[in-house]
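The complex appears here without one of its protein chains, the remainder shown in place.
By written order: A, B, C, D and E. Residues from 1 in each chain.
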Amino acid sequence: MKIRAIIPIVQPPSEPAVSPEAIVKELNQFKAPDTEIDVVFLPKGPTSIECYYDEAMAAAPILDLVIQAEKEGIDGIFIDCFGDPSVRAARELVKIPVVGAFQPSAMVASLLSNKWSIVTVLKNVVPLLHDLSKLYGVEAKISSIRHINTPVLGLSRVDIKPLLLEQLEQAFDKDGADAAVLGCTGMMGLSQFLNSEMRERGKPIPIVDPSGAAIGYLELLIRNRLSQSSLSYAQATRMT
Amino acid sequence: MKIRAIIPIVQPPSEPAVSPEAIVKELNQFKAPDTEIDVVFLPKGPTSIECYYDEAMAAAPILDLVIQAEKEGIDGIFIDCFGDPSVRAARELVKIPVVGAFQPSAMVASLLSNKWSIVTVLKNVVPLLHDLSKLYGVEAKISSIRHINTPVLGLSRVDIKPLLLEQLEQAFDKDGADAAVLGCTGMMGLSQFLNSEMRERGKPIPIVDPSGAAIGYLELLIRNRLSQSSLSYAQATRMT
Amino acid sequence: MKIRAIIPIVQPPSEPAVSPEAIVKELNQFKAPDTEIDVVFLPKGPTSIECYYDEAMAAAPILDLVIQAEKEGIDGIFIDCFGDPSVRAARELVKIPVVGAFQPSAMVASLLSNKWSIVTVLKNVVPLLHDLSKLYGVEAKISSIRHINTPVLGLSRVDIKPLLLEQLEQAFDKDGADAAVLGCTGMMGLSQFLNSEMRERGKPIPIVDPSGAAIGYLELLIRNRLSQSSLSYAQATRMT
Amino acid sequence: MKIRAIIPIVQPPSEPAVSPEAIVKELNQFKAPDTEIDVVFLPKGPTSIECYYDEAMAAAPILDLVIQAEKEGIDGIFIDCFGDPSVRAARELVKIPVVGAFQPSAMVASLLSNKWSIVTVLKNVVPLLHDLSKLYGVEAKISSIRHINTPVLGLSRVDIKPLLLEQLEQAFDKDGADAAVLGCTGMMGLSQFLNSEMRERGKPIPIVDPSGAAIGYLELLIRNRLSQSSLSYAQATRMT
Amino acid sequence: MKIRAIIPIVQPPSEPAVSPEAIVKELNQFKAPDTEIDVVFLPKGPTSIECYYDEAMAAAPILDLVIQAEKEGIDGIFIDCFGDPSVRAARELVKIPVVGAFQPSAMVASLLSNKWSIVTVLKNVVPLLHDLSKLYGVEAKISSIRHINTPVLGLSRVDIKPLLLEQLEQAFDKDGADAAVLGCTGMMGLSQFLNSEMRERGKPIPIVDPSGAAIGYLELLIRNRLSQSSLSYAQATRMT
Partner (left out) sequence: MKIRAIIPIVQPPSEPAVSPEAIVKELNQFKAPDTEIDVVFLPKGPTSIECYYDEAMAAAPILDLVIQAEKEGIDGIFIDCFGDPSVRAARELVKIPVVGAFQPSAMVASLLSNKWSIVTVLKNVVPLLHDLSKLYGVEAKISSIRHINTPVLGLSRVDIKPLLLEQLEQAFDKDGADAAVLGCTGMMGLSQFLNSEMRERGKPIPIVDPSGAAIGYLELLIRNRLSQSSLSYAQATRMT
């Protein structure tokens, strides 16, 4: 099966850590042998998604890529951002399954635990994530939404491991989290490390990687031949 | 005080009923003596808002007009659509209060009654309105969301009074509605008629006009010198 | 339009700060040019409203004044107390709109922010306010209910500004409030000061004045020709 | 132990069915051997409780009797009405336990079943009972609130058995009720009959008698030496 | 009336504090003069109930004793454990009322206060109690679930009074508890002491004894001739 990850920003000019190749490699960790994943950036749009305004400015170019992916015979689309930008609009446009990163992570964390926390990038993003938790009906599962006070574009420039560990420990110690979700798909390659490290510190909370949850969910849906309900996501008339 | 209504569609070429003058006249019914209201359409965008995709395609031009309104010294902005398109993004961009039509109507109907119904245009819009009711925390107040199966652009072409009355009666008879909200700002000039007519039919539910609720709310906020919290609506960095 | 504020206590003998003139002046700040506001005290009843017992003892005299206001051609009634005493019974008795101070404030704060706190007078009042938040369906919006440990009759005798600022800061720092509501209509003339002061302290939460919200709501309802639903507030048979 | 039932209306002049003796006999069915129950009516007040206004007019005389009961050494007070009038104010005034009829019935029905309906007297009362269900946190347990369209004072004049059975059957057939509560303490001596009759009709829902639930709850509290929390029900200063 | 307490563990060999005689004596404190209580242990099963696995291993022997109790003409069954083990299955098997300790305590605490805390034995038990609070619909009433970090079998070996008082104080001081429930039926003979002691410390929260609540509830149900709804608890076909 073929999965396309749409990265809802323009490719950062000189950050090899967020090249298409690097992202494909990251996502491949979570896939089954018969799955192929490719990655596209927006031709035009914001450089990061950190508020509703950014999501609004990314909307039109994301939806173009969504339509194109279905035309090319892709089996499922991952809009690769924890804010699930344009996921609802995209589901109105195509018949193949579309997921962001928040909703699959929320579903996985809710199955693994009674209460889970999110650790995201910036305070700005917190209201947006609360809104998503209301839309998806998982508010009562969330022990806290914490952040490491680092913008998305800074993630590959500083060592965010200690920052994440600090917030994960607070989530465990103060907020009663039984599990956690990394609240940005730009926090790559860290979930296994964080899982082990927290276990060693005697705070063994499972930590969900949002990209891993998204890829796993798309595979599940495609193998089960399922896609978003056309009743919940009405068919939109495309503006040419 | 000065209020600007942004109509989040392009002006329909040959529909006098939805000219700026007609809309200003409509809105003036609800205003205080010291309020001035003007109206702008999008230079470019969808012809109606009936799903998330339409909202996505209207987002960038709406936000341009929002920024411009603040620059011109406007005191409050009404994004004149019941789907509250781009309201959250707009609140991140300006310091003056911004409202759509759904949220003020919901607040007014919730003060007047224990349970209220919405009568909107099309089935397509229903999931979007359920989402808004979750975001605003008024789900438990909603007795039903009904529709008259008529697209927005058809509203001025057919006599929608009997269609609305039929749905209002059903809301009263079957869904236990104690009040109702007209679920499209394009249903103009009808709320007083519907209020009287329902009273005469022995089903005296107050019917909230979404534009009237929006104008009243903006006046209240401006007189109280209040605007959206910058904590709930983080400050966005504008792209150019 | 004519609005009457019913102060649900007997006039305190020697407190000029709570004379009818002082209250009218306070309320006039929030009104439109074409609105007239007058004020009446109870002829007999409690000296303050700080628990359910006080509300019970004020009920009969409040309701007499409500009936009288409608007879005199008043357009809307403000029962001027944050506990909304006898508001539900009053709505059963008259056709003109009746509001207290809690419900309009709650509706305004909920539109401005995702989470808001109340700062009230005494610990005693807190359960009563929790009850109102359940009745109005705004529980999930409330970040905290705090108090300044000062009885209503003491409000004009001490400088409550520092007490209020302390609790507002705690609401912001500890409870995650994005906005706040002053939880007693006796805290007069302070909201603008508190708004500015909190902004200067880098904790820019909008602060809703309960009287301002009530006046604005009544104007909105009267201009929209709306009043409480007779389905939610059944018509009562008056005794005598 | 001594329990006093305060009937929150004036004694109806010529209705032997609602004499103190008749009510004591009714209540005695549900009591333990070591319990004594007596009954008082209001010296002055409404003739029935069917809306918030009635409750407001009964408040002061009820609270006088509550204070007097405690002075006389009574162990627990039953305010004998399904609307729980003045229960919250009464709990602020005395240290002995005070219950109405709604809350104990709700607690009993919630233990016996997942969903239960109420069958009350008049449509007017329905919003008041919804409010109580919100205050007590049992909204999600209620399958429906139905009524027999008969005022309280008519209960002893017509044969209400068929009216009640009709509504109980509807609650079972249409609303998914697994149990039911009689929604007026004036529906005396019927619960055993209704229980058997419904069983014979193949719709075996347990039917809770509100007076029986109230008496049982008071006995439980008194034997456990428990009373309302003075934190939830602040101590009121009595107006002499 | 006859009540049987089924202790869902094997009798601890050398702990006189948990002999049948000691437990009968404890339970007799809460009963009416015409009630007889007897006690049985499991012939085989776990030595304590501290997680779902323990409950699973106790299920078959508990249910045998439930069937037997009904055969012997017992009027009501108390499964004497705060985890309510096998209560739902038991209610499917017999017509007489069956209660555990959690549900009656929750109903009593919810009537006495707006918010209550539980103090239980071990951290392990906490998720199980959260689950019960969801099943019984009392989640919103719970201010906290605390524990004294002592296994059930240790309760009679150490002086748990100071441990309980410490947690009760924390519940009052930090969690906003207005009442509390002892979260293990093995904490015997302490509720009166704790009630007085907390009152003396100026933190007068009523403390509900789970066994007392259970006995009182069974008496109430039996006197009202009520038992669990056969709609909520379907009739099971017994495996012989």
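By definition in this document, contacts are C-beta pairs under 8 Å (C-beta built on N, C-alpha and C of every residue); 3 or more make two chains touch, one makes a residue touch a chain.
Predicted model, so just to flag it, every value in this text is computed and none were measured.
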*Sole residue of A:99, A:148 or A:164 that reaches the chain not shown, by the stated touch rule*: A:99
_Given that one chain is not shown, which residue among A:67, A:112 or A:158 touches it?_
A:112
*asked:* Touching the hidden chain in the complete assembly: which of E:2, E:25, E:88 or E:203 does that?
replied: E:88
*Write the list of chain A residues that the hidden chain touches.*
30-34, 99, 103-104, 107-108, 110-115, 136-138, 140-141, 178-179, 191-192, 195, 204-206, 208-209, 212-213, 216-217, 219-221, 223-232
*At which residues does chain E meet the chain that is not included here?*
46, 51-57, 59-60, 63, 86, 88-89, 92-93, 123-125, 127, 131, 134-135, 137, 231-239
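Quick note on the criterion: only the chains that are shown with their structure count from here on.
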_Same vs different contact residues, chain A with chain B, by half of numbers used_ = same
*Nearest 5 degrees, what's the C-alpha rotation angle taking chain C to chain E?*
120
_chain C and chain D: spacing of chain centres that average the CA atoms, whole Å_ = 32
*What is the distance in Å between the mean C-alpha positions of chain B and chain E?*
53
*Among the residues of chain D, pick out those that touch two or more other chains and give their numbers.*
127, 137, 231-232
